[in-house]
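Removed from the display is one protein chain of the complex; every other protein chain stays in position.
And then chain A:
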Amino acid sequence: MSPLPQRSTDGLVGADQPVVEAVHITKRFGSTVALADAGIVVRRGETHALVGRNGAGKSTLVSILTGLQAADNGAVAFAGRPAPPLGDRDGWRKRVACVYQKSTIIGTLTVAENLFLNRHARGRGGLIRWSRLRRAAEQLLAEWSVEVDVRQPASTLSVEQRQFVEIARALSFGARFIILDEPTAQLDAAGINRLFARIRELRAQGVTFLFISHHLQEIYEICDQVTVFRDARHIVTAPVAQLSRSALVAAMTGEDVTMPEADHRPLPADAPVLLSVRDLVTASGAELSVEVRAGEVVGIAGGGGSGKVEVAEAMVGLARPAGGTVVVDGRALRPGSVPDALDAGVGLVPQDRHREGLVPLLSIAENVTMTVPDRIGRRGLISPARRDALARDTIADLAIKAAGPRVPVADLSGGNQQKVVMGRALASDPKLLVLITPTAGVDVRSKQTLLGVVEEVRGRGTSVLVVSDELDDLRICDRVLVMFQGRVVREMAHGWSDNDLVAAMEGVDLHHV
């Protein structure tokens, strides 16, 4: 096989044929019906959104469209021709490519080798010609204007660069139909903009996209058509322009959902200051000083690299700060000590639930009670009954969809996993709740529950710090501190306009230019 990227679209004839057409797809896993007579039609050159809550059947459809699984019933056709048999990986790769949330890049190998894995350029005697392979890789990335040094190990790539490399690799197989599975989940605002610019560019060159996202705003920004799945069924396909946001949400949930709006009544004048952060400086140089009163919800907004996550992690002890003091309810926290922060009454929802938030193989009960061993046991021994009782409360309070407290967290959907993380943060009845990107990668309904919890705990006098660049997360805050390049650049009281806040996060002042 030639290592040089092919730009032909052989095998994909008939410009009027849809790029992919899946009809009457049914797929069962045991007793669970993952897809029930569902289907999708994606036309050439469009960017098609596929939305639905967690568990709606999107992932199953993607694995059927990419040939990783066979449907029990129904048919998939590419450009009017039936899909190749499952074993023909090359056949599938010429027609469709998917950039999964989980990377298929091998971090220990170089970028160049990742691009041409198992199809290395070979010279005489079947030996790999590394110089030729590197040139081919450079050429391929240049062709799609991805600026990455192909000699570096892929583990050094940022999420965004990794996605671009995966897209370039997909295109090099000849596929002109690319599925992006929640590509924006781990990107900051600037990264999303660059990704979208890239998508538009590629669309102009005739590439068709199927775009999966939880962020409805992105769908309105980048997509032409939208298909909604709910409970394993196809609900509607319509041009994005003809579907209002509320109609789209209604299609996804089967009912109207509104995001919780804080009842922004002023705090009592005598509300004590619960959190006092003075001149906190992180190892990366970001700075923050803030005072939060009991019952107050304060947002810390900013794009990637603004330092918002770093200051939050330094505050709760996940990272050791370079300087400054953090005082919670009159008690100074020991720098860089999570146990001390927990002991002082801090509850934390960390940024990455997979890495810091959960132990996936342990049960919901064990995860929820991880920070409060003393509340579920006596004399050093844990009582399973008390543990499960506590977990059952959490499951009920946060509407976690699970058969019981003993279910392993790994079996839950993303939204429900995040609720478990929230449950763990709340288990200790914290005085201060620190939420870092609490709704990243969760569906609309779970988002509503998670943000609703904030409303509830503030009523009990808990202070809440919301660290996020999601407008929905920030809307529940009484005030928002906007960080840019490691400094707080603006403070906005509740009632800010979306444009103002986004502009401030991007370092632009709309009123003073």
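One rule holds in what follows: contacts are C-beta pairs under 8 Å (C-beta built on N, C-alpha and C of every residue); 3 or more make two chains touch, one makes a residue touch a chain; residues count from 1.
The rule is short, and it goes like this: contacts and distances are computed from a predicted model.
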Undisplayed chain, where the name is taken from the UniProt record, one of "Aspartyl/glutamyl-tRNA(Asn/Gln) amidotransferase subunit C", "Dihydroorotase", "histidine kinase" or "Autoinducer 2 import system permease protein LsrC": "Autoinducer 2 import system permease protein LsrC"
Omitted-chain contact residue, chosen from A:R198, A:R278, A:R334 or A:R490: A:R198
Chain not shown: contacting residue from A:R81, A:R151 or A:R245: A:R151
Write down which of A:K27, A:H120 or A:R458 is the residue touching the left-out chain. A:H120
Please pick, from A:A56, A:I105 or A:L426, the residue that touches the omitted chain in the full complex. A:I105
In the full complex, which residues of chain A touch the absent chain? 5, 7, 89-90, 102-109, 113, 117-120, 122, 126-128, 130, 139, 142-149, 151-153, 156-158, 160-161, 164, 190-191, 193-194, 197-198, 201
